[in-house]
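For this depiction, one protein chain was excluded, whereas all remaining protein chains were kept in their positions.
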Amino acid sequence: MRPSGRALDELRAVSIETGVTKHAEGSCLVRMGDTHVLCTASLEDRPPPFLKGTGLGWVTAEYGMLPRSTGSRMRREATAGKQGGRTVEIQRLIGRSLRAGVDRVALGERQITVDCDVLQADGGTRCAAITGGWVALKLAVGKLMKAGEVRTDPLGDPVSAVSCGIYAGQPVLDLDYPEDSEAGVDGNFVMAGNRLIEVQMSAEGATFSRGEMDQLLALAEAGCAALAEAQRAAVA
Amino acid sequence: MRPSGRALDELRAVSIETGVTKHAEGSCLVRMGDTHVLCTASLEDRPPPFLKGTGLGWVTAEYGMLPRSTGSRMRREATAGKQGGRTVEIQRLIGRSLRAGVDRVALGERQITVDCDVLQADGGTRCAAITGGWVALKLAVGKLMKAGEVRTDPLGDPVSAVSCGIYAGQPVLDLDYPEDSEAGVDGNFVMAGNRLIEVQMSAEGATFSRGEMDQLLALAEAGCAALAEAQRAAVA
Amino acid sequence: MRPSGRALDELRAVSIETGVTKHAEGSCLVRMGDTHVLCTASLEDRPPPFLKGTGLGWVTAEYGMLPRSTGSRMRREATAGKQGGRTVEIQRLIGRSLRAGVDRVALGERQITVDCDVLQADGGTRCAAITGGWVALKLAVGKLMKAGEVRTDPLGDPVSAVSCGIYAGQPVLDLDYPEDSEAGVDGNFVMAGNRLIEVQMSAEGATFSRGEMDQLLALAEAGCAALAEAQRAAVA
Amino acid sequence: MRPSGRALDELRAVSIETGVTKHAEGSCLVRMGDTHVLCTASLEDRPPPFLKGTGLGWVTAEYGMLPRSTGSRMRREATAGKQGGRTVEIQRLIGRSLRAGVDRVALGERQITVDCDVLQADGGTRCAAITGGWVALKLAVGKLMKAGEVRTDPLGDPVSAVSCGIYAGQPVLDLDYPEDSEAGVDGNFVMAGNRLIEVQMSAEGATFSRGEMDQLLALAEAGCAALAEAQRAAVA
Amino acid sequence: MRPSGRALDELRAVSIETGVTKHAEGSCLVRMGDTHVLCTASLEDRPPPFLKGTGLGWVTAEYGMLPRSTGSRMRREATAGKQGGRTVEIQRLIGRSLRAGVDRVALGERQITVDCDVLQADGGTRCAAITGGWVALKLAVGKLMKAGEVRTDPLGDPVSAVSCGIYAGQPVLDLDYPEDSEAGVDGNFVMAGNRLIEVQMSAEGATFSRGEMDQLLALAEAGCAALAEAQRAAVA
Partner (left out) sequence: MRPSGRALDELRAVSIETGVTKHAEGSCLVRMGDTHVLCTASLEDRPPPFLKGTGLGWVTAEYGMLPRSTGSRMRREATAGKQGGRTVEIQRLIGRSLRAGVDRVALGERQITVDCDVLQADGGTRCAAITGGWVALKLAVGKLMKAGEVRTDPLGDPVSAVSCGIYAGQPVLDLDYPEDSEAGVDGNFVMAGNRLIEVQMSAEGATFSRGEMDQLLALAEAGCAALAEAQRAAVA
């Protein structure tokens, strides 16, 4: 029934390739099917000004899409003169999600910026960015720990994200672009272990019931658990 | 236990005053306790360009805060040269939520812009904006129907929104600013009748369990039902 | 002869409601007929950088119109990415006018920002903003004096403003929108007591004689005197 | 008593050199003492969109200062990314003033843009820009009339502008920069023949009486009359 | 003598991997040593407005660097609100260079946009972008020819680019970042076959002789010839 032939609760093929750029303190190329996102974590010794003297660290994120990562070319945001509303919304979500999984006292007064740049898009780019962003972050933190600059690991369970939605009347896991562009109801779920971090269900020209909400939450729990495995393997 | 002395499942005092500006096709001043939002609905005969010839209507929203609607003065966005990320996120949410409650075929090829301007803020401004925005929209649509330009009412159950969160370890309904600034987990729920339109739960530096999610959903259902009553009374 | 039936030298109904927002140090809602402007005065302990160490205070103003304060919806300036020329001109006028009525030594090294936001427009918004802005300013200064932070009152006679113009060949006082959009010659007069602060007469596609200028000055003197009464009553 | 030794009612040396650039339809370099402004009038066959089909013409103006036209270098507005408030205010004044002296029916459906660029500033640049701008405009209109594209001269008496102010307690004509930077009260007067077009008196940290206003108007009338002579000579 | 141990006239290892993204009409990942640039060519059926009705086609280019493509993270241009001067200069060069190798009549009234995004930078990114951009362009044009939409191949000899400079007193070919950051004199050469398209020699705090210019030209001729081989192999 799904265009890709996947089962309703089946993730796309996941691959996480680490160490893909020589400059960043942590990096990976995450692939969720045909969605490919390059994630880098950049370390700065100084925290943002509002944290000076607090002893707390900060993790922030930025998101972008290459102009031809999509089926038809999009205008480059640098040319347009500003990041669009969708971009701003996504990068705020990525930053908030990653911070929820960080012990900011253990991190200490420094900032890590996670850049997530979509090389090829096929739906679910923000979820892939969170999943891959956590891997890049973990690798950068690993360097800090190896160098003795951070003593207690500020990261715990992997922060994973997956989209779910109602496609052709059925709750499905990990929508690709053909599904995403059809679904009237879909959303993103971010988890760490069995805890929720973000739930963002949206309906565009449709609504959903409390029962459907429960089914989607169940799909997301299973999907995030599988992604966490892949993340753990990648940073091992 | 709550700073305001309210019960865990108690809304703030709600008031919706309609017809507050002589120019707009629909308008109201919605008050949720000390949060006051002026909502206007402006009718344009032309739909946005991407809908020309489709027979479909459009509803969009814009959101703003007066610089001194808050405890300390905020920079005016017109001076800053752009709307901030939070503003963009909120107005996209308002527009999406209102559209979910509109039959765009019945509305016909026209656009209604709902402006939500916060005169005084005390938490929950985006929810008040959706609740009041629907009232302004309903009044504007009423004019179209009275004039015979629209035959079938494109609006059904009121679209209502309320925030919920975990404050001092307890799930609570309709957070005011003192609660909102403390809560590590909170979110917004948009409903029409007993159907969900948006669920946006966020954790900043915290996480939440599936059981807490269920409790928050239950609070939201009751809260939105009460708001819908107030909306129906206002437009009667 | 005037669309509203007013006499040539008759002001619209004036009302000044104070304390309309709980956050601002001073606030009022000024109504000149159907022109409604919300004015707030926000206190900052630090003066602008160019006054550091001089002992002098500063008063500045910002002006905005809600998108549907007017007959047809205007584009929101925050969305347009900048304040238009008219807005900039008006807020510079408000700031300059209010400063002319302030003893900046007595105020001391602090800044007060007066925000004037038009909720409903029917001509003469900049004059209403000055008149109401002075009231908000006076209330904020009153708090400073009560707290002993300012010893000598830095404010003297109320700063009041009114528009005058030549409508249908006759000099008239306090133009409303139907008059304003017809008048080829009109202007704004700002006074404190019997002293002039600003005179801005403009002709668009017309000219005026020295004799007409004298008549308009006389109308403005009477109008400002009446407004000053209302201002004094509001802050009493 | 004046730093320049001029009498209270004495203009600076005025010179208007026409035909200073080979591309513009009309141009002049106007010098009021050490204030030098290059004015060009550019003709476009199409009126602005809002006038299409009305038969009316349009005159608009833009103003700029070279970065080192002033005592200390100013930031280039093109680098700053926008025109400052002062610039916007000035170019709106220039455009409005010139239009007041144009018969827009006689001009026909076309637009003339007058650019006024300050090469060297010593006070009174906006007045020099209006005075010189009219000359450039007249020359451009002359070409249209010679070519038979315009039949009736849309221009009448020269539009002239001069500043006046209260310096060291005395009303003075045509302030230069040393006077302008000291004067608490000053303004600009635009006239055509014996008719007024704009009166803009401003007080910064001061006020003025009705009697002083009358003296300033008298100075301006004499000053504008002398400038009109120079303009007539330049275009003869 | 060179940090990398290369001979003075030795290129870095070149690799051009084609078909790297599923959406673009043409794409490649070009690697010059550690400089990696993703190039895509996007086809639009419409030419830019200024070419409508001329029968001529257009090729344009945009350039960007991922924020952490460099040793220390750069600010994202979409966040900064504009493309920097260096970016603008580079993308103008890429577009001009590629156009010099295109028969715009043969291409017909359509536009191809070549996006060059630097994934990892180690000097010479603009040259790699031109070399890789031509490959992406050739592949996109190939699709047009296969589909019969273009009859005569609008592309001839590959357009290749290489940098040269004076490092430690010696003319060297294809500078990497350690060399580039030391060289006082360096430049970029673009060629097609044995013809020159662009020569851009710059000195920062240094100068160079006519003899040195001749040596650099000779190095560039050999380098471009070798790159053209790699380009031909990639598109074969």
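Lettered A, B, C, D and E in written order, each chain numbered from 1.
The criterion applied here is as follows: contacts are C-beta pairs under 8 Å (C-beta built on N, C-alpha and C of every residue); 3 or more make two chains touch, one makes a residue touch a chain.
Since the model is a prediction, treat every value here as computed from it, not as a measurement.
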item	value
Selected residue (touches chain absent from view) among E:6, E:96 or E:143	E:96
Touching residue (missing chain; options E:20, E:51, E:106 or E:213)	E:213
Which of D:48, D:67 or D:156 contacts the chain that the document leaves out	D:67
Absent-chain contact - pick from D:11, D:24, D:107 or D:199	D:24
Interface residues of chain E (partner: the chain not displayed)	82, 85, 88-89, 92, 96, 99-100, 104, 187, 192, 194-210, 213, 217, 221
Positions on chain D where the hidden chain makes contact	21-24, 27, 34, 38, 40, 42, 44, 62, 64, 66-73, 76-83, 87, 113, 115, 117, 119-121
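One rule holds for everything that comes next: only the chains that are shown with their structure count from here on.
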item	value
Recurring contact interface, reference C-D, options A-E, B-C or A-B [over half identical by residue number]	A-B
Whole-Å separation of chain centres (CA-atom averages), chain A against chain E	33
Multi-partner residues of chain B (each touching 2 or more other chains)	82
